[in-house]
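These notes concern the structure reproduced below.
Missing here: one protein chain of the complex. Every other protein chain is in place.
Up next, chain A:
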Amino acid sequence: MKFNAIQLLMALSLALTLFSCMENDPERPLGEYDTGILIMNEGSFGANDGEVFHLNPSTGMIKTNIFEKANSRPFAGLLEDINYENDNLYLVANTGKIEIVNPGDFTSLGAVTSDLDQPRSLTVNSGKLFISDYGPYDENYGTPNSYIAVVRNTLGGSVTKKIPVSRKPEDLISFGKYILVAGSEEGKVEVIDTEKEEVIKIIEVAGKPAVFYEAAGKIWLYSTGSDEVYFYSFHLDNFTLATTNIFPIPNATGKIAFGNNDIMYLLTSSGWPDYNDGIAQVSVLGPELNPNWYSGSGFYGIGFDTTRGELYVANANGFQGNGTITVLDENGNELQTFESGRGPSGFLMR
């Protein structure tokens, strides 16, 4: 999951600040999907049946396939990420496209449909889209030609440049005119100057960089190793490592949810032969550490509703049909379970 509540708040603040400076700009009325929880359903490989569901946590009402209903056509992709930036929602399909929709009603505003291979995430900076992309597979299923694609229009269009980066870039975060790239396979954080559209610095880190977030006025990186997880913060004036926190949590998958009181929830999976999944609780800024906070199987996504203090855990049910969502309170008690779309993998709390 590449988004979190803190990022969202930052983006909203930025958007509000920008819009507050514009005179005569009509205020957009609150749309149907501007509140509540968006459930990201990745879809099944080869079927391209990714979709977004909307949950009203107050009433429990779920609206299914909201992209298809708003646009009278299927999403037709594997939904990798949803980013709320620049007052738009960007739906990133790792099958090779970006759909840009109105966050209130999900009607299409634009798209990037060509010159992408396996996009993973996106950020908006300097009026441009920067899209992390694994690039094409080679004959050994390696991705030696990963890149950040640049689209010089926030409502999509054609890719104008591909900035080469280390293999398998994942999350992106903007800071001023710079973006940071989580290079997951080679353990690198690359800094891109969005005006020059080139990498200006590379920071070596341990593990597989997965997700950026902001806390306590800093940018942080969550990175996973086989036996431990790493949280790095950065000096943003010279892009060097500021702090490193290491927690002995094995088998973390890279999926993370940001709870209240600086508590984070990390998905783990033991892999072969037991395939036990779990949720570990950690805090970089506080004392929390509970590597075995919750256990189960089939976990595929995680999200936290900070307003209600509820953790959402997604189960893909083997991709044979729709997945299920289990809602937990902050003590790990199950509150409810309901059906989502196929391959639920993340949540965007609106």
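We take it that a contact is a pair of C-beta atoms (placed from the backbone, for glycine too) under 8 Å apart; a residue touches a chain by one contact, two chains touch by 3 or more; residues count from 1.
Following the convention adopted for this analysis, contacts and distances are computed from a predicted model.
Remark: of the listed names "TonB-dependent receptor", "Electron transfer flavoprotein subunit alpha/FixB family protein", "Rhamnose ABC transporter substrate-binding protein" or "2-oxoglutarate synthase", the one matching the undisplayed chain in UniProt is "TonB-dependent receptor". Only one residue from A:49, A:81 or A:305 touches the chain missing from this view: A:49. The residue touching the chain not shown here, chosen from A:35, A:56 or A:113, is A:113.
Looking at chain A, the residues touching the absent chain are 44, 46-49, 71, 73-77, 93, 95-97, 108, 110-111, 113-114, 116-117, 137, 139, 253, 269-272, 275, 277, 297, 316-322, 324, 339, 341-342.
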